[in-house]
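Handing you a structure now.
Every protein chain except one is present and positioned as in the full complex.
Up next is chain A:
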Amino acid sequence: MQALDDVSVTIRENEFFTLLGPSGCGKTTLLRLIAGFDQPTRGTILLQGQDISHLPPYQRSVNTVFQSYALFPHMTVAENIGFGLEMLGKPKSEVRETADRMLKLVRMEELRDRRTDQISGGQQQRVALARALAPRPKVLLLDEPLSALDYKLRKEMQIELKRLQSETGITFIFVTHDQEEALTMSDRIAVMHAGKVLQIGSPREIYDHPADRFVADFIGDTNFLMAEVLASDGRQVRLRLASGPEIAVELPENRSASGRVTVAIRPEHARLAPDGAALNGTLENIVYLGTDTHYHVRLDGGEAFVVRNQNRRDSTEALQAGAPVGIAFEPDSVQVLRD
């Protein structure tokens, strides 16, 4: 069985890099290869130009924050944090000083002599972070560390992680299946699916210019439409949407398109328009979500389309389900996807 297939990723120094994908996509396997718990059958892993593919975990300057935290139950908080440095053979005074500094960094000074089962989940999370950061690894791996926390704590820790990363200047490789987490924290994201890396880019690039259908679907909500390429001139192409209108769009770099393609339009990039509409259809459903409203439209061609509209204080609900509506969007909000 092959868990990873032709994965090639370059992670920059001091970067907050996220591996994003559904469970079973190979992101944890990739993390375990980097940590050294598993050995690659083929390929190499380089750390600052040095081949570490077959070094045991204890010889790599890479530390991990485990999903289960994996704190040592027979040691105190401070002993847990000092363990890595102790194993590196650092003098006792340095181990203690670093542990204290780390406790301060994660704001846990008063719990230094507690046992790890006497502290809350959020606190255990901080100890796990401090323990992995204490030896100052070149790379810190985080395996879905926030998944066990409740919503509010998770939000807090997202900001906390970002702060720790910029304060320590250590490269973070973060694994998650939560697209929101990935978008808020990462410098760059690699979207993975079925053992392959589908797209690497900044959160904005990934969100605004998804490369293929999976990425567009996995991150945020998207409307998919079929289209036909009429003419192309370098990155400029003319398309005809299946539901009628012709539009001119610009392709991302190194991308060409021909024949039948799928295009994606984010719901918030489209608006309901009484006239000058690119698409026409019937309003099927109106979903009020507080901050915004979703209009579910059945296009005349039979496809479903969602328009998201931010609610204003003075907006009044004039439309009724069943009414004919037009949908308008800017040509640059149309993303041509890879087949």
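In this section, a residue touches a chain if its C-beta (ideal position, glycine included) is under 8 Å from a C-beta of that chain, and two chains touch if they have at least 3 such contacts; residues count from 1.
Going forward, contacts and distances are computed from a predicted model.
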| item | value |
| --- | --- |
| Which of "Spermidine/putrescine transport system permease protein PotB", "Twin-arginine translocation pathway signal protein", "Molybdopterin dehydrogenase" or "Inner-membrane translocator" matches, in UniProt, the chain that is not displayed | "Spermidine/putrescine transport system permease protein PotB" |
| From A:L47, A:A70 or A:A328, residue that would touch the chain that is not displayed | A:A70 |
| Contact partner of the left-out chain, one of A:L20, A:A35 or A:A182 | A:A35 |
| Residue among A:G24, A:P57, A:G122 or A:G326 touching the omitted chain | A:P57 |
| Missing-partner contacts on chain A, residue numbers | 35-37, 56-59, 62-64, 66, 68, 70-74, 83-84, 87-88, 115, 117, 131-132, 135 |
